[in-house]
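Each chain you see keeps its place in the complex, though not every chain is here.
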Amino acid sequence: MSETADTRKSVFISGNEATAEGGIAGGCRHFFGYPITPQNEIPEYMSEHLPEIGGVYLQAESEVAAINMVYGAAAAGARVMTTSSSPGIALMQEGLSYMLGSELPAVFVNMVRGGPGLGNIAAAQSDYWLATRGAGHGDGRCITLTPYSVQELHDFTAGAFEIADRYQNIVMVLADAILATMMEPCELIPRRDLPLPDRPYAVGPHDRSERERNIINSLWIDFDVMEAVNLRIEERYTRAGEEITDWEEFGSDDPQIMLCAYGISARICESVVMRADEAGVRLRLIRPRTVFPFPTEPIRRWAERVDATLVVELSMGQFVEDVRLAVEGSCPVELLARSGGNMPTPGDVLQKVREVARHVGVAAK
Amino acid sequence: MREELFMAGIGGQGVNLAGQFIGRAGMDAGLNVSWVPIYSPEVRGGSSTCTIVLTDRRVASPTSEHPTSMVLMDPTAARRFAANLTTGGLLVINSSLIEETPKVDDCRLLKVPANDIAAEIGNDRTVNMALIGAWAAGTEVLTAEDVARSLREMLPERHHVHMPDNERALERGAEIARETR
Amino acid sequence: MPRVVIDAEICKGCVLCVEFCPRDALEMSDATNSRGHHPAVLRDDEKCTGCAVCALVCPGVCIEVYR
Amino acid sequence: MAEEKLINRYPDALTDVEMRYCPGCTHGTAHRLVAEVIDELGVRDRTVTIATVGCSVFAYEYFDTDAVQAAHGRGPAVATGIKRVHPDSVVFTYQGDGDLASIGMGEIVHAAARGENFTVIFINNAVFGMTQGQMAPTTLMGQKTTTSPRGRTAEEAGWPIRVCELLDTLEGPAFIAREALSTPQRIRSAKRSIKRAFETQLAGRGFSLVELLSSCWTWWDMEPVEAIYHIENTMTEHFPLRIFRDCLTGQSEEVDSNA
């Protein structure tokens, strides 16, 4: 259902297909993956399209193999991605850690489903920690983008490759089963042959007179060398915090309650803000578009002006911790958590807003 | 303006596809739209539902608590979902299969004998078309022609032979809506 | 006389029993069950020998054969 | 007139939960055969079914036995854990080709090499059914799937794996057979092998596996009956039917389809 053209053009397209096409637009020519619902349309799309444009689609035998193929391809200098959903991403944790330790760029997409365990295939946000605190063992972290529409899935995925290159780090696009399967109008970024950024570290055939041999490695027996790697990575995260932290705000300029939500939850909260008068409370939604780096500063700023913050997430209290770390006691933080595929309706959130307002003594209808 | 259309039926009735046509038609008509499916785990059979939002503001939440209109295609769907309709909403039911009309206070009811219409036309695949034709004429958010146009755009060339049948079904549905008014 | 009982509600109309019945004793019904499937039925009482091949091949486990 | 007798009792080892497979999918047939064997051996109450991930994920609802749902590919590891705790239990895994031969290759080879004393029912339908028909490690050359849209080529994806032949190089397995759920004769033969496999386990002889060539007409893009003939005529060419090893008889033999 995608249409490729020279100019941006709106198509009515599913989140999965927009993600796949976003990858292609971002310059991805190598895809290694293993099927899992609710994101099967991505590998299917890639298997259809990549070979046509000289790219490589390879179905790995497992997620463990997939991440290690991605590792190999990234080591070889390719723009490479894989996509999966919760259990599959869990299986990739060791490999992610290797990629972070070896400072290789790549793009991962997680269309989160209900968990733990086999769970179900409905929308959930319960891999928030897996994305922001995960990446296996060690101190490495995934730069994590949280699109909330099919358009953003497309754009963020395309843009993720640049970010991955800039910080020589994994970028994780964190969405969910609804965003994956829903259809919306989307302006597609035209495909073009992107010049690969210089990758002086990459392995492959070379001329010894032009460069020394390259080694991709995450083994550092010497404590100081290992620590230096961690400090270098940390420094990149600090820089990313300054350069790419991204969020959107929506609602009253003089809010009484701040809503915090990302992804599909943020869309519910948008509806709530649009119906704020029903509760008689002035609301402002802060919607992170990156959760690592986290928009600590704007949340902290508003926290000092509002009477309370309400966090809405489709998990039992993961995202709320980052909000709490940002708010740091400046105002009470309450949580509306649903899980297992259940989502609060805007009505449910409004109800909770009224409750919060009561707790903190804001007059609400 | 914000129309929240909920559609439900059983696998094979083309619920999702019909919803996508409406979504696309809405987009072409300059509206902000979204289409959200909820699948059941079985590959075949089982219930199939989707929600389409059509609005001139932000779509924001793409799901709906109390849809402003519903298209229900089989008895189970009618039993399970009809009560969720918003007060004064439009309820389109496939009266060929749904014998017991769901009791919903204060709604605009359109009974479309969609299977019979499809049988008349001689094309089993047009069941969903009659129903969304009725929905279009019933809500006036889109016209049956809008939907037909999106159909033409979205269907692969090789399926275009069915277009006349589809258009007839859409039109028959729309007629029923106009008659009911 | 041998007898074949097909649970018409469970039958998914896959046609395997009809295909493999060595005596051609079964056929698909025109009727639809509540799941929308056309169930298999015994066409011809006379032909059935109660060999239970239909039950052997039925993936729906919905045929009982009495003899 | 003699008293009328039901000659094919609905197996005790199946619950009355209706199976959610596509019409004509041979998963149903396989379930019935396994359940009949469990009944015949009288071991239902010591049987633990390992449901894995694939269309048969709900096997724990269908088999009227204790059951554990295992992560994708890990059935043999889970079975190992159970069997090492309860050597007197009767444990079988029920695995598709995606589950067993793709993500679960490590676990099946090692359970077989260790000669773990459980039984594997291996459903080879040459695709990933549940996730919408992607290529499997058993997908035939040239076969179109949702991730080999132009047909499987050796260049892109290599060659299909023959699991029985692979495991037959190990010393651990006590029983290995490949059967087909196609014609009535084949189905009868399949049941004999399934029974043999469970008997092998009951005799404490070690790892047993029955591969069942199965249909997934939905993703093969065929009619159910057509798919049965596809198994019989096409799949068996790449996957020859055979009892590769039978520790109880010491034999290895071609499956006699007319038996």
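Note that the chains take the letters A, B, C and D in the order they are written out, and that residue 1 is the start of every chain.
Simple rule for what comes next: contacts are C-beta pairs under 8 Å (C-beta built on N, C-alpha and C of every residue); 3 or more make two chains touch, one makes a residue touch a chain.
On a predicted model such as this, the values are computed, not experimentally measured, just so you know.
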item	value
Per-kind copy numbers - full assembly in this file	A x2, B x2, C x2, D x2
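The rule we apply is simple: only the chains that are shown with their structure count from here on.
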item	value
Cα-centroid distance, chain A relative to chain C, in whole angstrom	53
Computed distance of Cα centres, chain B from chain A, in Å	34
Interchain centroid distance [CA atoms averaged], chain C/chain D, Å	25
Touching two or more other chains - residue numbers and ranges from chain D	22-23, 130, 132
Chain D-touching residues of chain A, taken from the complex the two chains share	34-37, 40, 43-44, 47-48, 51, 57-59, 61-63, 87, 117-118
Contact footprint of chain D on chain C as seen in their complex	3, 10, 12-16, 19-20, 37, 50, 52-53, 55-61, 63-67
Parts of chain A lying in touch with chain B, wherever the complex brings them together	1, 10, 12, 120-122, 178, 181-185, 267-268, 270-271, 274, 343, 345-347
